[in-house]
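Structure record follows, encoded as structure tokens.
Missing here: one protein chain of the complex. Every other protein chain is in place.
Labels for the chains are A and B, by order of writing; each one numbers its residues from 1.
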Amino acid sequence: MEALKGLKGFKILEQKMNHGFIELLVDKNEVFKTLETLKKTQSLRCNNLHCISGVDYVDYMEVVYHLYSYKLGHKIALKVRVTKEDNELDSAYPLWKTADWQEREIFEMYGIKFNGHPNLTNLLLTDDFPGYPLRKDFPLTNNEEWLLQDNQTAKDYGLPDDLSLLLKKNVKNNGEKK
Amino acid sequence: MGLLDEKIIKRPNIISAAADKVFNWSRLSSLWLMIYGIACCSIESFAIGGPRYDVERFGIAGRASARQADVLLILGPVTKKMAPVLRTLYAQMPEPKYVVACGSCAITGGAFQDSFFVIQGVQKVIPVDVYVPGCHPRAESFLYGFLKLQEHIRNETLVKGRPGPLKEPIIVPEALSVGQKQELGEAMKDEEKV
Partner (left out) sequence: MAATKKLQTKTVSVNFGPQHPSMHGVLFVRAELDGELIVQVEPHIGYLHRSMEKIFENRYYNQCIAISDRADYLGGYFNETVIALAAERLMEVKVPERAEFLRVILMELTRIANHIFFWGNFGQDLGSFWTTALWAWREREMYYDIVEEISGYRQHPNWIRIGGVYKDATDGWLQKVLDFCDEMEKRLKIYENLVTYNEIFLARTKNVGNITKKWAIDWGITGPLLRCAGFKWDLRKDDTYSVYDQFEFDIPTTHNGDCWDAYRVRMDEITESIKIVRQAVSKIPDGPIRTKLPMLVSPPRGDTYARIEGPRGELGCYLVSDGSKKPYRLKLRAPAFVNLASITEFLKDQLIGDFIALLAIYDPVMGEVDR
């Protein structure tokens, strides 16, 4: 804890102990500098970024970086706040390559963009998925009827045309073969 | 097959009965599955191939490619990303082909009812013949499903046209009753029956 007092280059907005973790709240423009300082200063040496998660509180969204030092045993949780309009952050990829897939997942689930990321595309969802699922305004329950109706074509679902004919006939006759 | 289909078999006769018996027996004794393990139920399907519930004695072997398989076991929830792939695989299988939907995720979406990405039931994507419910079903339920499928195949005839997806799919009960367990036990002992 004392080591954090002398660090320069970034401003800590809030700091507290939380179930064994030192929790820091930092402004979003200073994330990269903070992570770099935490990684490189000799007294802290947090060389393990083991989890990046996103949380959606309704007024703002938070990205939480969990850092750990293999040598010294410090546990730090770094929190950053962004809003829906102002949603760009610097990527941690130049410091730790493990941020690659974790940031891509946060991008597709929350819509938070990371500058400097080599390949920010959808990872788990389909390429043209509309909306950002894990936000709180995305509906919780599934009310869709995913079934080809008579007037819909396979292109509406991104499927190849000829294969849909196979199903269309079967479904129309309630599963009976023609 | 072509000659039998078009010229000789218009109504049941002795040639069709003999041909039926041979074709059906050969089909049901060597139903080859396609190894298509999506999720947790697939571990149970590996278990039935294992030493305790040996499924190869029924003639069922696992094949890697869809073009060599007769039966497609759907083992797990089908997501929207996976559905086009599944249709391609189903189209690659040569006829006659059968589909067995195993596990509640394949039947109706299962534990993931509220999910925006899981299709609530694989019958919305491909036609299904046998349903084996459970989460995940016990190994004996799988074997019972295969036995029922074999019974159905034994009763197919060429007179009614080429075999295709079943009109009323077979539903395996989730917990076998005493009578069904006895049936299963007898079938497993009597190797010649299958």
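As a working rule, a residue touches a chain if its C-beta (ideal position, glycine included) is under 8 Å from a C-beta of that chain, and two chains touch if they have at least 3 such contacts.
Everything numeric here is computed off the predicted structure, so don't read it as measured data.
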Checklist outcome for this item: Missing-chain contact among B:Thr79, B:Gln123 or B:Ser141 belongs to B:Thr79
Next on the checklist: Can you tell me which of B:Leu28, B:Ile60, B:Leu89 or B:Cys102 touches the chain that was removed from the display?
Outcome noted: B:Leu89
Item to check | Contacting the left-out chain in the complete assembly, out of B:Ala66, B:Val130, B:Leu143 or B:Val172 | outcome: B:Ala66
Item to check | Residue in contact with the excluded chain [from B:Asp114, B:Glu151 or B:Glu186] | outcome: B:Asp114
Next on the checklist: Give me the chain A residues in contact with the hidden chain, please.
Outcome noted: 18-19, 21, 47-51, 53, 55-56, 64, 66, 70, 77, 96-98, 100-102, 109, 122-126, 133-134, 138, 140-141
Item to check | Positions on chain B contacted by the hidden chain, ascending | outcome: 34-40, 42-44, 46-47, 49-52, 62, 64, 66, 76-77, 79, 81-82, 85, 89, 111-112, 114-118, 135-136, 138
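Methods note: only the chains that are shown with their structure count from here on.
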Checklist outcome for this item: For the pair chain A and chain B, the C-alpha centroid-to-centroid distance in angstrom is 40
Item to check | chain A - residues contacting chain B, complex | outcome: 125-126, 133, 138-142, 144, 146-147, 157-160, 163, 166-167, 170-171, 175-177
Checklist entry - Can you name the residues of chain B that touch chain A in the complex? => result 80-81, 83-84, 87-88, 90-91, 113-120, 123-127, 161, 164-167, 169
